[in-house]
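Every protein chain of the complex appears in place save one, which is left out.
So, chain A:
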């Protein structure tokens, strides 16, 4: 079977949804909630710094103090809260941890556990933003990202002879490309002009529109306007929807074609013979460590690994840049347990010893020496991994489930020979991963959709029907007719790959999320069915106690629907509210008083 394009695959996915819709009237993407007036209302409700916190938690300046070592010098805005533990993490993670040159300006990214649970004042609004975002771009619940711009230059006026400072953006949003572009504008200005620059920049950011998926956002900063669009979960995977303006505008307006995609080809270039095996390792949530010469190489490679699963979300922990000072250092490096399901990016040579027992190690040499690549065709044996001087490559004893796709390797190699632009190579590679992931996930999507009960089983006066359970063997049977062979010509042990995947944290995360969406859809359908009923007629046939019970239950459902943003048809909630009101009015006055009190207070 010919290799299908991403569009075709996406169409097929849509088709499978159509079939589903026909049966049970369910489609999560059915309506993009159109919420014009609501939004304008909430725009009014923003307090100072609310808009800022929708984008960033804070901005830190980390410097080097001769006595103290790294220290957070400034936190902006001044009222931002960080625990001591978080500050310590930020300090260590914002500087290169080995004496790798890093002279000049370096950008990289890290991720660390959030120690406290601070809810921003507009939490509920952010939840709504998040609802429409693709899974890979949702706010990271338990972690912060740190986006670093590190400058190290000779300065004879300083005692150490070097100026060393990092400007760090702390955010829950995984928009790596966007934040790096922002830092490129902000950091050089800051190093030159100090605090007024941060004050003005934060003020700019506090006037930005909130990060709402699907809208074209114009973000003025430091005298230019950044123009971008946050993708939505309703977008066709593999497409981008931003219009490029005329080139003259680039002086005053920067268009970001993507906010989160890293250059996969550049990142995987040193190991590109092994991309398919790396995809399997990431898919299965295997323990992986990337040993790189610099924090930027390490963080780029880890982010590339995580994003090669897109649109599937990588659910285990990953640390684009991990140091020996990290609070999880002991937890992750202990030899008393099997290595955890995480991906770590490290630069300190010390890790070569500490993580010697890890099953899969990617060693990346200096990215600039690219000539060597063609020779590293074989996966290296782990026992050959000695300490510092080991050669770049992938060290693992892993036997891939799928046969190697020689075509993609040839295609990329040809590109290298013909000096094809890196952006084109990146697009080829991204498409390859997308098709691979989609071929893998479509059978699962299809099977899980079939677990949804039929529409006709939804009755307003019974609890919503249950989802059928996920049965591994039942799913495996569907693979015979509707397996990945429909969309991928790759041969190999797909069944084995699925069996292994079903045990992995990535499956768990994916299934939980699907299950939640489907249950919410059922709740929503149930609610809609309730709204269509003649409730007045019903209460006439029932006692007062039962009516009160009904009112309480309906109120409960309404609150839940509002809190969870259930995907109900427009107008359903207002209708339900009206129903509740009219039932209450038909009750004796003393009861009316009690029932009118809002249940939420």
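The rule we apply is simple: a contact is a pair of C-beta atoms (placed from the backbone, for glycine too) under 8 Å apart; a residue touches a chain by one contact, two chains touch by 3 or more; residues count from 1.
Heads up, the rule we're going with is that contacts and distances are computed from a predicted model.
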| item | value |
| --- | --- |
| Among "E2 ubiquitin-conjugating enzyme", "Geranylgeranyl transferase type-2 subunit beta", "Metaxin-2" or "Ras-related protein Rab-34-like", UniProt-listed name of the chain not shown | "Ras-related protein Rab-34-like" |
| Which residue of A:83, A:218 or A:578 touches the chain not shown here | A:218 |
| Omitted-chain contact residue, chosen from A:69, A:142 or A:257 | A:257 |
| Residue, one of A:170, A:197, A:271 or A:595, that touches the chain absent here | A:197 |
| Chain A residues touching the omitted chain (full complex) | 188-189, 193-194, 196-197, 199-201, 203-204, 207, 216, 218, 220, 222-225, 229, 239-258, 421, 423-424, 427 |
